[in-house]
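Note that this complex is displayed minus one protein chain, with the remaining chains in position.
Labels run A, B and C following the written order; every chain starts at residue 1.
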Amino acid sequence: MSTNEPNTNASPPGTRGADAMQTLAGRLSACMQCGTCTGSCANSESMDITPRHLWRLVQLGLKDCIFDSATFWICSSCYYCTLRCPRGLPLTDAMGELKRIAVAEGLFRDRTSPLFYRTFLDTVRRYGRVREMEVMARYFLALRSPAVSAGFTPLGIKLLMKGKIKPRIPGMSGRGKLGPIYDKVREMEARS
Amino acid sequence: MKYFYYSGCSLEGTAAEYDTSTRAVLRELGAELMEIEDWSCCGASAAESASYLLSMVLPARNIALASRTGIEADFVVPCSACYLNLRRVGDHVHRDEALAQRINEVLSEEGLTYQKGLKTRHLLDVLANDFSCEDLDERSRRKLSGFKVAPYYGCQCLRPYRDFDDPQQPASMDPLIEALGAQVHPWSAGARCCGAGLMTTKKNVALRLVGDILSAARGADCIVTVCPMCQMNLESFQSKISRERGEKLDISILYLPQLLGLAFGIRDRELNLHMNLALTEPFLHKLRTITGC
Amino acid sequence: MKEKIGSALIVGAGISGIRSALDLAEMNYHVILIDRAPHIGGTLRQLDRQFPDDHCGMCKMLPLVDRDAASQYCLRKGLFHENIDIMLSTDLVSLEGEPGRFQATLRFKPSLVDPGRCMGCGECARVCPVEIPDEFNAGLTLRKAVYLPVPHNIPNHYVVDEAACIRCGECQKVCPTEAIDLKLESRRAFRILVVDDELVVRDSIKEWLEDEGFSVDMAESGVEAVEKLGKREYGLMLLDVKMPGMDGVQVLKAARDMRPELPVMMMTAYATVETAVEAIKMGARDYLMKPFDIEKLVSIVVQYYQDTESIPERRVDVGAVILAAGFESSDAGLVKDTYGYGQLPNVVTSIEFERLLSGTGPSQGKLLRPADGRPAEKIAWLQCVGSRNLHLNADYCSSICCMYSIKEALLAKKHNGGNVDASIFYMDMRTFGKDFQRYRDRAQQEHGVKFIRSRVHSVEPGASNGSLSIVYSDPAGTVCQEEFDMVVLATGQKAPRGTSALAEVAGVELNPWGFCRVSDFSLTRTSRDGVFVSGSFSGLRDVSESLIQAGSASLCASALLHSKGGELAEVAHERYPVREVSREMPLTALAVCSCGEILERAAGLSGIVETLQKAGLVSEVFRFDRLCTRSDWEDLRKKTESTRCNRVLIGACLPYVYGKKLKELSRSAGLATSLMDVVDIRTPAFPGLDGDKRSVSRHILTAIEMALARLRGVDSLSPVHTEVIRKALVVGGGIAGMTAALAIADHGFHVDLVERSPQLGGNLRTLHRTIEGSSPRDLLERTLSRIEKHPLLTVHMNARVVHSQGRVGRFLTTLEKEDGRGEAIEHGVCILATGGKEAAPRSYCYGDSEAIVTQHELEGMFREGVLDPSRLGIVAMIQCVDSREEGRNYCSRVCCVSALKNALYLKERNPDTDVYILYRDMMTYGFLETYYTQARRAGVIFIRYDLEDRPAVEVIDGRLKVSVLDTVLGRQIILEPGLLVLSTGIVPAEHVREAEVFGLSINEDGFLMEAESKWRPVDFMRQGVFLCGLAHSPRSITESIAMAEAAAQRALGLLCRRELPIGSTVAEVRQSLCSLCERCIAACPYGARWRNEEEDRIEVDQPACQGCGSCAAVCPNGASVILGFRDQQILAVIDAALEQVGG
Partner (left out) sequence: MAKRAMMEVVDQDPVASLRILFGRLLEDAEIGAVLVAQHLNKGGVPMPALVTDPERFEYADPLAPAFPINAAKIVSRLSRRPAGETVAAVLRPCEIRAFIELVKLKQGNMHDVLLLGIDCPGAFGNTDYARYVEGNGSRSSVDFLTAAIRGKTSTEDGLDISPACKACEHPVPENADVIIGMLGVDVKSSLFLYAGTPRGEELLSKLNFSEIREPEDRRSAVVELLERRIAYRDRMFEKTTEATADLEKLTAYLANCVNCYNCRVACPVCYCKECVFLTDVFDHEPAQYLRWARRKGILKMPSDTIFYHLTRLAHMSTACVGCGQCSNACPNNIPVMELFRTIAACTQRAFGYEAGRSADDEPPLSAFREREFSEVTGGKD
């Protein structure tokens, strides 16, 4: 199948090998585009394409269009669509799946979200637990966007004053303790 | 009653008052909390975007730690995001046998084994179902009469798992609030989304959601929450939103155990109300007339 | 009484049950019709109008032959038939034995009001202090605790709602006939044990239940409960799941050991529901969720109390059973959280909306918002509420909601000065029935109903007071917000409560959605031999489909009864001797019932009787205290045996009750029934009508005088009967024709089966397999071999009907054989099954490439094995080719299923084949929806197109290119399929000739036109001629078979008689007055009149005449006369109404 935009690298489901996109399309194949997800979505107004549109793209395997969009990054995991989908499809999980594929394949235009997640996980790897202050600092540093971090400055100050941000290292015994686990996961995923 | 207590990272940091008040209230109610030695982050929403397996292994590690003790007790989790992550492991493993093996292959690095069996429960579930209203009534040293409380549930303690309440019209907090002598604010925003992590990554999207919730709460004395993320989102940007919307939307935001603690007469050393970012003067005034100080 | 050969039990008295009952009763089988509700009519009792004519018309189901055997009034009000025993508030509790010889046990739930005594005066309701929502008006109005379940029923008895009743005893005190007994003692004797560790819970339950008159004991722990169970008898235990120490489950286990018969009800919080469900598996009856809804708790407890009361059981022997238990509207409460049902008063269900539109509804038919009584001017319908929803185990379509929503929208548009704005939110508009598509188009184009393709997820309060706000995403993806005055939820079907219990009792299997499972190629055969299903119990369907299925069920039941009884029940029409009185002076005997002392006191009945005697209007008087008692009735019977009078008038209450009794009286007195009548003299003396004695007395006198005047003028001549030629002609040898022919022949009547082509089988020959996986070829072979062997079947191949004359019961039809030879066939009935075929495509380059085929051709390729699914690559299918647009503006109903079937087959053979289905609305009605889901799951890709942007097909160098606009994405998609399959739909056969020969009409699409689309789907206006199969409209094999069975059933209703009885109310022509203007011919709705050219006179086909009186109304010459309604007689009645002897 092709669209009238010939540059698409999409191929019809069922002809490719074990591909994450294809698995996802399979999980969503029962979708009948009723639009309940879009109607339920608290954030659909902020999305460039609606969830219904997104699932249609997934069904048709139009990967470019999917990852051109920021829609799945705007999902706040409220699970309303999952709850209300008359077909009982795991839509919120599918949003997560798309995030994962985007990160894995580097398919994102706006790097704020992936960056934040990566920063977060690095902290976890290092300390086992999250140090919010460090996550934020590293995240804003990585973002290199003073405008965004400035938006959070008043909050940071407020939190400091309330004694909520402490320089204390989270209490897991042994730094980098989760390293082996991370490595093992990576190793296993590379295997499959 | 004994529970494994998984506080999660937030309660060690920005949500310390949630942690202390939870511990105090459960203690008052006669529950015993067991710490999980060496617990680690559940992965939050970040792990999912990196690796599915990692998003399963991180919470599973904590369950494995608890089951190593050989004690059979439920997990009680105050943070909704942590609750969902922990809860999900059991569900996914239930549906996919191979997953358990893969998880254990990873966990064997630490000599840990994940086993099915331990039940993960949200703090609200425990408060609403393991104790009767009579228990609460008995422990209340003062009635919060005259307070109109808007119960805010957020998303992930209700959805997608319908463990203890209706996922769209939740009501489990109502009897608790009423048992304290307070009144429930009638609204339909209790299960709406606060924007969660988008507050960091897509701030404008989240601010709109929070604004709608605050607006729906008008007429209430305070909103109570059961999730650090919700609490933070609701309390942190009130003046900004009020400015943008051109209406006064500031309102006190408390954690549910803090509210319980106020009725139980728990000392502020444990309630840590001073750590809350949004407590309005009228609220505090009303509170003083009840506590008499 | 006639001897009844064979008897059938029908469970459920909705329209399907009624249809089956009437079918069997017309064949003179004895029918027991039961319903658990205290009324008949099922859902239709609440519905005033049905699509497509937006009218009722249920009465059109009443028998057309032997009309006098049944009631002749509105069927929504009640039904009487001499062969049907109706038992209400009755359940089937066991069914034992073999097909043809079942023993059924029926349990009657007694009402606290004795229906034998209640006259419906309403005094009880007047004094009752309780007011609760009325189910009849779907809760939109209030009723008392003692009430009429259906306000318009005839006869109508009050019942007590035991759950609502507060046992104040007021009604019992005022009842004039002592019909009410509240049985307070037996309630007190019902002891309930409440077990809960929380004092508040125990106390409040105790308080509620004691208020209800029950005795309550409490236990605060499991241990205490067990202790108490050991000491005392209990009727019910309410048991908390979660208690410290011995928990609910443990108590339950102990109780099961100690008192296995004790019903136990679990009480649980949301969190322990799973445990409660476990408890049910261990023997608990049900569970209640905390916090309690008092009303629900009480009503459940009352239910248990009623169950354990000593309930009269009746064992009946029946040959066959038909389950017609109906459906239940999907609980809108399930979706209350999103649609606000129950919280927002202006959100109503479709049934509630029907009540709002009804003249007998809460606002007398004005369309007002329930919340504030303001006119509803902007209304939204939300489709698929409770249907097509996997969350609710509802992977099915409820089949009728699309159509009823359009109907409701159209009805609404007639209200509020025509200012109603109607929007229907839908996913697929399923207009798959005959003429449905045009109905929809008219709604859209002529009446401006808006159709919005979007599934709404929630309804919220709107900006202005009472308004509702809907947020939806339109097909282009824009999220829209719109405000409405009212939202109607098109709630779908759900298996009715107690289905699984009924299925267990009846021994039938259910399908995965809880409805009755049916066998292959049948809509009515269940998994148990001799037990059939009809109506929505096997899935929701509209009226006409339900009636077709009901006909099929009664045919199957009758075939079984016939095979077991040896011979078909034969109507030896009652020919008891009656006195010839036409030459006698009319002398009337009057029997009056004084209802104890009441009529004497209220109206001075003896004075009235004296007046009448003095005026010489009555010759003899019989007085009774209570004619409703057996002894008084026997007395009357004896008296009439010896009277010299030749007319009998009975003055009593409830005249409708006397239908059957009058027949009895007629036989014993030797007087024709038409010479007897019953007049209601009781109602004028009802309390609360505030009449003084004088005016009550005048009312009664007038009523009697009018009845006397009518009786005096009655024609006492008995009408002529027509002899029936007991043979059938079936035209068309497809599956419908063959099925109908076999069904009739199996009942012992000769059948001539005429087929135009050289072989039988029709479309069955070209089909590969059904979507369910059965083989049409096997069916064909089975059927052919039965036809070959059947001694009563004559098959005429290569033959056509060319001429027919005669009328119902006696036809003479000429066949033309292949060689031009003619053959005349005599027959009493005729069934047309002339069929249809796949339409030849006219578009999408059909014929330009071998790779473009029709669905039928594709099936042919499968059958021949010439297609290799593993090498196909891409297959595209286009639905609605040349159809559902003018030219052929109807849905062919089978094409979507064919496409799914073939797509699934391709996917099954090679999952790597890419299958695209280009569709407009997927018409997968009923349980076919699940195949749609399956196809989606299997990876078939569905692309919806609009008529404005239909797919384009090109053949370029032998290669196919299909481009189509994806409406969700808003962009063109280009496919290069190896095979393009066109779903072209069905066109009727060339049957203009047959229609002409039998004087039938053809609709604009060429299908034969039935008598009435809703209520008489297999009849023609021409009596004695029936239709089935594709000749009527497109349908599946199974549906064609069911329809053929229904048509055969109707035909057998005539064939089973030696002669056709004529109703006592029938038209006649006074030839001396007739000017031959033929206005009566045009006016007769039954085609029962014609001009006899040879003798130049107008004739009445009396067996076909239904006595409606249209001819008499239209005839200015007074030449058309309805027997029983002659001018003189009516004038005399009017005179009697206006003047009074001595008055």
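Just so we're on the same page, contacts are C-beta pairs under 8 Å (C-beta built on N, C-alpha and C of every residue); 3 or more make two chains touch, one makes a residue touch a chain.
Everything numeric in this text was worked out from a predicted model, so none of it was measured.
Among the chains on display, the ones the left-out chain touches in the entire complex are C.
Among C:Ala501, C:Ala1113 or C:Ala1137, only C:Ala1113 touches the chain that is left out of the view.
If you put the hidden chain back, the residue from C:Lys242, C:Arg369, C:His562 or C:Arg1079 that touches it is C:Arg1079. Take subunit C: the residues that touch the chain left off the picture are 53, 55, 359, 365, 414, 1072-1079, 1082-1083, 1085, 1110, 1113-1114, 1116-1119, 1127-1128, 1131, 1135, 1138-1139.
The rule is simple: only the chains that are shown with their structure count from here on.
Subunit A and subunit B, compared by their mean Cα positions, are separated by 23 Å. Distance from the subunit B centre to the subunit C centre is 53 Å, each centre being the mean of its Cα atoms.
Annotation for subunit A: residues 45 touch two or more other chains. Within subunit B, contacts with two or more other chains are made by residues 167-168.
Taken together, the subunit A residues at the contact with subunit B in this complex read 42-43, 45-46, 73-74, 76-80, 82-83, 92, 96-97, 99-100, 102-103, 112-114, 116-118, 120-121, 124, 128-133, 139, 148, 151, 155, 158-159, 162-166, 170-173, 177-178, 180-182, 184-186, 188-189.
Subunit C meets subunit A in the complex at residues 338, 384, 388-391, 427, 454-458, 471-473, 475, 477, 479, 874, 911-914, 916, 932-933, 936-942, 944, 963, 966, 968-969, 971-976. Subunit C meets subunit B in the complex at residues 198-200, 269-272, 291, 336-338, 460.
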